[in-house]
Structures are given as C-alpha cells and as structure tokens.
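Missing here: one protein chain of the complex. Every other protein chain is in place.
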Amino acid sequence: MTGPFPKDAVNRNAAMTTRAFLAALLAAPAALLAQPSGDLLVRADRLVISPGNELTERAAILVRDGKVAFLGPEIPAPAAAAAREMRFEGTIAPGFVDPHAHLGIAKDLAEAIDAVTPDLSAADALDPFDDALGRAARYGVCTLALAPRSANAFAGRAAMVRAGVTGTLLMEDAYLKLALVDESLDQNRFPTSRMGAVDLMRLSFARARDAANDDRASQAIRRTLDGGRLAFHTRRHAGITSALDLCDELGVQPLLIGADEAARSTARLVRTRGSVVLAPLNLDSPLRHLRLPATLEAAGVPFSFMTEAPPRDATAATGRAEATNSTAHPEALRVSAALAVRHGASRTTALAAITRVPAEQCGAADRCGSLLQGRDASFVVVGGDPLDLGAPLLAVFVAGKRVDLEDRGDDR
Amino acid sequence: MNVRLPSWNLLLWLATLSPSVCAQDQVVVKAGKVITVTKGTLENAVILIENGVIREVGQDIEAPWDATVIDASDKVVLPTYVVAHTSGGMSNPNENMANVPYLTVEDAVDPSSQFFEEALRNGVGTLHVIPGNATLLGGRGMIIRPFGRTVEDMAVRTAAGLKVSLDPGRGSRMAKIRKLHRAIAEVREYLADRERREAEFAKEKEAGAVAEDAEFEEIDPKKKPVVDLLAGKATAFFYVPSAAEIAEALRIRDRYGFKAVFVLGPACSKAATRLARLGEPVVLMPELEVWETDPDTDEESMYCSAAELAKLSVPFALGIAESTRGRPTGPTRYPWWQMATCVRNGVDRQMALEALTIVPARILGLEEELGSIEAGKVANLQIVTGDPLQATTWVDTVLLDGEVAYQRSEDPRLRHLFGEAETTEDAR
Partner (left out) sequence: MIALRQASPRRLHAAGPSSHTLRVGLALLCGLCPAMAQDDAVALRGATVHPVAGPPIEGGVVIFAGGKIQAIGDGQTPLPAGATVIDCEGAVITPGLVDAATALGVSSRDANEQGDEVTPHLHIVDVIDPAAPAFRRARRAGVTTAQVSPGNRNAVGGLGAVVKTRGDTVADMLVRDETCLRVTLGSEPSAGNRPIRFGTPATIYYRRPNTRMGVVWAIRKAFYDAMAYRDRKTVPEEGEPAASDAGMEVLLQALERKLQVRTTARAEQDIRTALRLAAEFGYETVVEEATEAWRVADDLAAAQARVVFAAPSADSSTDGAKPRWHSLNALAAADVPFAIATGSNKAALDLIHEVTFAVRNGLDRDAALASVTLEPARILGVAERVGSLEAGKDADLVVWSGDPFDPSSRPTRVYIDGKEVQ
C-alpha cells in the first residue's frame, strides 16, 4: 500500500487499528477514551461542517477510523492531545460529491443491448484502479455516483463510489437512471421517439407493479419504486415535462439529470419536491445556463452539479452522441459552483450544490456531503473560500486519508 | 432618364398607319371608384384614354361617341402595380460565376412563364426583371409588361438596372466585398489604359500613321455595363442581405460614385435609422415578416421590415415572391397580401398602396409614365371587384397601354383551379 502518508504514519495507523481492536475486545467504553492513538486532528481557520453551518473559531476536525469523530469545541482535550495534528491556513469543507459520473470507463457504461435494462448495475463496471478515481480525489471530488450512460431508456443503476487511488464501492443503489435524451433514442431499435420511450417506461412500470412479473427487470424497477430513487436524464423542456408527468403518475420525487431548461418547470419541481443535477458550467455556457442556478435557488429547487458535460450538439435532433471516453474534468464542480455565484447564486447554495445536495440526491447523505459526526472524513482544505478559484487546494482527505496532490499520475 | 418607351412609339406608329385600330383609339372607363394613388380617391369617375395614354380623369367627363366604353361602375379602378425588382420569370436567374455584368435578362426571360401570368392576374402591369442575388455583378435587367408572346413584345425598356449583390453565398462576406472592389478596380484600370491608348491613337492619327477614317476600338462589351455604372449611365440594384452590410454598401457606392437603388433583405430594417438618412426610396425583398428567436430565452418575436421603415418614414417599394420550381407558391406572391401585411403591422394604407405603385415607378425613373392615374400617364389600369387590400377582391380586368390584357372571365387557369375545366394536367 503506497499511500500519500510518510511511512511511520502508515505504521502508526496499523498499530492504532490493532490496539483499538484489542481495546474494544477488552472494554468497549475504554475505546472512546483517548489512547495514544492514530487519530488525526486537522486544524484550520474555518470549518464548513455543512453549507451554512460553519465554525470560524476552534475550527478543527478529529478523524478516527476514517470517520468524523469530533468537531471544533466538542473535541475532547485528551483526544486532541493524543492525535497527530495538522494545521492549515485556510478552510476545511466537505469533500465534493459528483452525482453522475462515468469516470474513465464511459464505454463500459454505454450498454445498448436492450431499451429496458434497469437491472444493469454500474457497480459491475467499476474498476477500483481506474486512474480517473485518483484524479477525482486530487481535485477534491471524494465521492461520486458511477452511473450507466444514456444508451437505453432504462439505463440502469448508479453506484456510490469513494474516490482515491483505490476506489471503494460504498453502495450499489444510488438511483435508477432513465434516459430521455437523443442518445437513448439513436440505438436503432424501438423506441426512436420520446413518445415511444415514455410509453415504454409507463408500460414497464405497470409491468413491474404487477407482482406476477418476476423477471429481473421488473424486480429492479419494483425495488426502486419501493423507496428507491429514480433519476431522469433529460435536457430539453419537453423531456423534462415528460419526466415530471411520469414522476407524478408514479408518485415519486423527481430527480432530473442534465435538465438545462429546468427554469421553466420550477413551480412543478417545488410542488413535487424535485431536484436537479446540472451539467457543469463553463465560460462557453449560454447565459440562461449560467443564470439557471440562481433561478433555481430563488424558486427553492435544490440542485447539484455533475462533471459530465453533455455531448456536443446534444440539442440537435439528429446529433448522434458517441459513447466515447469521458472528457469530464473533476475541477468542473468547483468551477461550476463559482460561476453560479458569479451569476447570482448564494455561496451557501453553490457550495451545497457540490456537497450536501448531490449526497442527498444519491441517498448517501449519511456518508458524505457534510462533516457531521459519523460521516466519512472526506474533506478538502482550501487556502481561502472553496468557491474562490484563486484559492489553492491545500489538502484533500478521503475517509481520513490524505491524498497526494502532487502524484499527477496520468493527469493531463 | 425620361426615354420615350419603344412600345408606345410602336403603338403611335401603328395608330397613324392603320385605320382599323382607330376604334381602339379612345377608351372610356366608367368607374365606381378610382384610386388615383397620387390625387386621392374619386367616386363615380370616368377615365378617358387616348392612344394608350390617360387624357383625363374626372367626374364630369363626357365620353366621345365613338369611344370604347368599359363599364366598371360597380368596381374599383387603380393603376396596375409596379414591381421594382424581381428575378421571376426566368428558369435560372443566377449564373454560376460571380462576375458577369455583361449578361442580360433579355436572354433569359420566358414569356410563357407562369410567373408573368400570375403577375398579370394579380394586377401587376410592370416588372423590373433582373438577375438574382446569388452573383456579385450579375448582369442587366429589363423592364417588361407581363403580356406578350416574345420578349420583344413584353419589353418596356431594356438595359435597366445592373445587379450588384453583397449576398456572400458560400464564401465569406469579407471575400465577397474584396472581390467586388477588385472587379471594379479592374474596370477602372482598363479605362485608364484605354484613355492612354486613345490619346496615342489620336496622336498617331494626327501624324498620319493610321488611316483618316480609322476609329478607335469600342469599349469592351464585357466591361461596358460596369463602365456605364461608373459613368453614371446605369443604376445599380444593390442587394444588401442584412443590416450588417449596409454601411459597407454605402461606402462602396460613395467610393465609386455610382447610382444605386438598395434592395434590402428583411433583416435590414435593423439599420432603419441609417436608411432614413439616405433619403431615397428602397426596395424590400418579398419576405416582410421575420421571426426571431432569442437565444437566451427561446422567446420568439416577429418584426415586419416594412413597418420598421415606415416608422421612420423611409419610402419603400414592395416585392412579390418569385416562383419556386416554376410554380408560384405562398401568399407573398399576391400584391394584396403584401400590402395587407404592411397594414396589419401598422403601416399606413396609403403608404402600402404607394409601395406597389408610385414609389417603384419613381425608383425605375418612370414616375412620369406610371404609378398613378393622372392625365398624361400611360393607361395601365386594373379594374378590381372591391377594396384592393381585401382577400376577397379579385382583379377583373387589366388594361395595359389602354388595351385589355387580362379578363378574369376568360382566364383559363382560374377555370382550371376552380375545377370548371379539366385539363391535361389533371390527366397526368
């Protein structure tokens, strides 16, 4: 294991684990007391526990076993004394969360075998040694949802993955992804029209609801309908309308991915407590995309950003999107949030859009997206405000382990 | 430019020669209503025509006993429409090469084209047919009446406007403009060279080196139209596709000092303030209503080029749509539709009416002959069933040079379109 830590730190970690294990065996309460431990204490000038909830005094975080153990003033003095301490001049913020990523394996996620493949699982395509996972971590994206691409109407299930040199599967069912975009209609089979796709979805849901249908697809859909999450990949307003109609019929909370034209559906989204995953913003984005975050914030629609940009010419009716390898850049999350602020969104909402909201959208709010006690100790340390692009990224911790920011690997 | 038109000379000549046409000499139109365009509207008026020319218009005119009387007492009479710029009636109005000023539409006009038939049916009496907008220096146009079996029959005036177009086609706008400058520079160089050689020739002649009766060479016919343009002997019909090119078009005109009539694409109205300073009437392409989509909001909005110009009192002439693949299509081919479109968008009725009568006549330099019903003007009249801007109004009769050129009751194509006559087309 070649971690970013110095060798002795690794040894001490290992020692800590053994000792903690023994302590737990002997007397459980004693384990909570501060032993000369492998705990890590990170201090900074400011700590954003979750967007809108921050400490500017005694900004510190105590990491134990890869989790957030104590925060700021609640850190017990003995534990603080026993922990290895790091100090930064800057802000600690929750690690960024990407709610829709394909990493370096976009080709492996673009299965087009059938229009209805809800039983496909992106987890099955996860390569833990994918360079893109290490790269994501180096830019502060600590957790991401690996999603199937949009080749099928029922594209499949997204999986929550922890980034880093070695990726870790956190959970298999982040959401079931449905696609109402050109890519899913260009597959040379039924359906080729959105009308056909919506009808197919409706029939598949009806089929799944009937318990007599016990095929794997129906099972997968049924699981989603029983408390799972449903995400619609759609860009244009017309597709958004169809998706919202379907969600109404199914009585599920809408999660829209890519919805560039969501501004026209804000009232409906508020009513149905829906939320949106937006394509990343950049300097070429049309003004209406740049202003969309502020519009959604004003209306009260939660939104997040993803790193995946839509295929070029996605709006052209005939543009056939190729399942090429991803060109998404992990820094796109921070850039998008900053541009959202530049165009009227509040800093809190913009930061939430790359931390808390995507975690909630993927059903992983108990793991990531904030630094509350018990969450993964995945956080970034920025030499300034996280949304100030001039502020350098000083350190990234994924589940308590510091990421080597200098190890560029195959990074371009 | 007040050239007496050849066809009328011909008519006068015929009139003196043959006694059989004497009966046609005098025609009286008794009209329920006369829209003179320039002198208001007269109820129950009489128009006296002599030798194809209007002699008198008024309420108490006694018709000569031997005059042919056309009774239109339940109808409306107005001048036939004048179309200042069209590329209709030719099978292919654009040459492949860009620099072809020496071409002339005389060689391309198809007298049997449905376009002319339609024009006449809808009350158009005069058209300036000119090469299309796809070339740079496209060739010369001619003014015709949409009546006759041969181009000669139809001709009112040959060698009319010269087409200059800034439509970039497949190339860039910049390249097109550079090409235009080069083409003109080439002609200027040729002229300078010719002047020098002419002086030499004169010297040699003086010295007796050439024969006494030897003439210096004619101007290269391929360059003649541009030479005429630069000498102010021809007018450019200068097509400007959008507001972006207007400033450049004006610079080109002023730099070479030629006369130009601007023919404007619909988006040109965005430069309306610049056009207002021009102080000259312009020609509008047939498409008047333009829909625009705001790229940020996707909101569509429509504007009407004619209305934008009218707001700033820029006089304009209206066009009518040309045919596609030999067949006329779309409502913009109807003069009534074009005028009504203007009024619907807020243009004053009179201004709309002038845009197809007196304004284009002025643009073509024919305001002494055409464009209104006044004594001394050519008797190009249309007798219509009602208000000329109403859809339900039909052109009943068209008189060109005082003679009946069209009668609805004898229009075979209308009978065909209304299913009153089966034709070979049906059998196909």
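To keep things simple, chains are lettered A and B as they appear, and every chain counts its residues starting from 1.
Criterion: a residue touches a chain if its C-beta (ideal position, glycine included) is under 8 Å from a C-beta of that chain, and two chains touch if they have at least 3 such contacts.
Values in this document were obtained by computation on a predicted structure and should not be read as measured data.
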{"item": "Selected from A:67, A:107, A:223 or A:237 as touching the chain missing from the view", "value": "A:237"}
{"item": "Options A:138, A:268 or A:367, residue touching the unrepresented chain", "value": "A:268"}
{"item": "Interface residues of chain A (partner: the chain not displayed)", "value": "185, 188-196, 198-199, 202-203, 205-206, 236-238, 241-242, 244-245, 248-249, 261, 264, 267-268, 317-318"}
{"item": "Residue ranges of chain B at the interface with the undisplayed chain", "value": "291, 293, 298-300, 324, 327, 329-331, 336-337, 340-341, 343-344, 349, 389-392, 417-419, 425-426"}
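Following the convention adopted for this analysis, only the chains that are shown with their structure count from here on.
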{"item": "Chain A-chain B separation of Cα centroids, rounded to whole Å", "value": "67"}
{"item": "For the chain B and chain A complex, residues of the former touching the latter", "value": "295-297"}
{"item": "Chain A residues touching chain B - in the complex, by the definition given at the top", "value": "286-288"}
